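For this depiction, one protein chain was excluded, whereas all remaining protein chains were kept in their positions.
Letters are used for the chains, namely A and B, taken in the order the chains are written, and counting of residues starts over at 1 for each.
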Amino acid sequence: MGTGLGLGVGIAALGVGIGLGLIGNGALQGMARQPEAIGKLQTAMLIALAFVELVFLLTVFVAPFLIK
Amino acid sequence: MDAFLINGPSIFASADAMSAKEPSIWGLGAYIAFVLVILLVLMSYAKKGLSVRVFKNPVTSLFEQLYLFIENMCVSSIGQHGRKYIPMMMVFWLMIFVGNIVALLFPFAPTADLSFNLGMALIAVCYVQYEGVRANGLLGHLKHFTGPKLSGAMVAISGLIFTIEIISELMKNVSLSLRLYGNIHGGHLAVEAMNQLGNKIYVPLGVLVLLLIKLLTCLVQALIFTMLTCVYLSLVTHHSEDHAEEGHTATAH
Partner (left out) sequence: MSNSQKSSGAPPALLYVAGLVLMVGGTYASLNLKIEAIEKLNEQGLPLDLGKTVAVIGVFLILFPAIKSFFLNPLTEAIETRNHQLEDTFSEAENLRAEMHKLRTDYEARLAETEAEARFQIQNQIKEAQNLRQQLMTEAAERADALVRQAQMEIEQEKTQAIATIRTHVVDLTLAAAEKVIGENMDTDKNRRLIAEFMDTVEVAS
């Protein structure tokens, strides 16, 4: 059980890491191109980060239900 | 220690270990009271500095900065009528932030408790629904859930959209509470795990390495909770914005 959970959490972390990196990439590019829009971009970026992060947390908390 | 590494952090451990970690309602109440006492002390200290024209008191000026920040957040995401939600956002922000700071230094904290977070999320989402009903009327608010206007046989799709929207509203609760709980509780677990790694050389590795990241998490989680509540409010009260805007300008001129 532990191994399966570890594997699942690892895969989730992999995907979420890629997602967070993409968000950071996009936000930084936008900020570099339009420094005056930094405030709005930060807000949107944080919200997107929160949603991506949630996927990982859901994985962590839902995984024990699926493995029985 | 070997058992810990194989079984992973205690989130995957057996139920007895969990129940041992989770305090009863009296423990939670004590921690909430602790947070409230911190807030009360800070506020009554900051209140003394209010009478001066320029806020020299550092705590007062910190609170002022926070107020301006939250005002900016509310106004930029909801609009001019978002100003009335500032007190609520302030209370949420302060409770979450101080709770998170307590979580940094103590083994338990209000925000590390899923029930506490679920309570806050319920308040936030229910308040959002209440505001939506107040702004658009009950029917208007329900119509808001059915998506775009469809005719004929497409009404079935409207029903489907309605169901999905209701589920997503319920998921808002789960997402708000679980995010906060996962971040703070997960931070605790990560610190514990890293501490166990450093046990061999008698260094509290987790505390040293993760403290700054956890501090950042404290700030960001408080920010995200309030910001998401603002966004939900703006989604719900968006239609009435034009009227409110008009009324505001009409009274202003």
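Throughout what follows, contacts are C-beta pairs under 8 Å (C-beta built on N, C-alpha and C of every residue); 3 or more make two chains touch, one makes a residue touch a chain.
Nothing here was measured: the structure is a model prediction, and the numbers come from that model.
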Displayed partners of the chain not shown (whole complex)
A, B
Could you tell me which of B:Tyr67, B:Phe145 or B:Phe162 touches the chain that is not displayed?
B:Tyr67
Touching the absent chain in the whole complex: find that residue among B:Val75, B:Val91 or B:Leu142.
B:Val91
Would you mind spotting which of B:Met120, B:Ala135, B:Leu210 or B:Ile224 touches the chain that isn't drawn?
B:Met120
Positions on subunit A where the hidden chain makes contact
61, 64-65
Counting contacts across the full complex, list the positions on subunit B that touch the omitted chain.
11-13, 15, 18-19, 21-22, 24-25, 28-29, 32, 36, 39, 43, 46-47, 50-51, 53-55, 63-64, 67-68, 81, 83-88, 90-91, 94-95, 113-116, 118-120, 122-123, 127, 130, 134
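We take it that only the chains that are shown with their structure count from here on.
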Approximately how many whole Å separate the CA-defined centres of subunit A and subunit B?
18
Could you please specify the touching residues of subunit B with respect to subunit A in the complex?
6-8, 11-12, 73, 76-77, 175, 178-179, 182-183, 186, 220, 223-224, 227-228, 231
Subunit A to subunit B touching residues, read off their complex
1-2, 5-6, 9, 39-40, 43, 46-47, 49-51, 53-54, 56-58, 60-61, 64
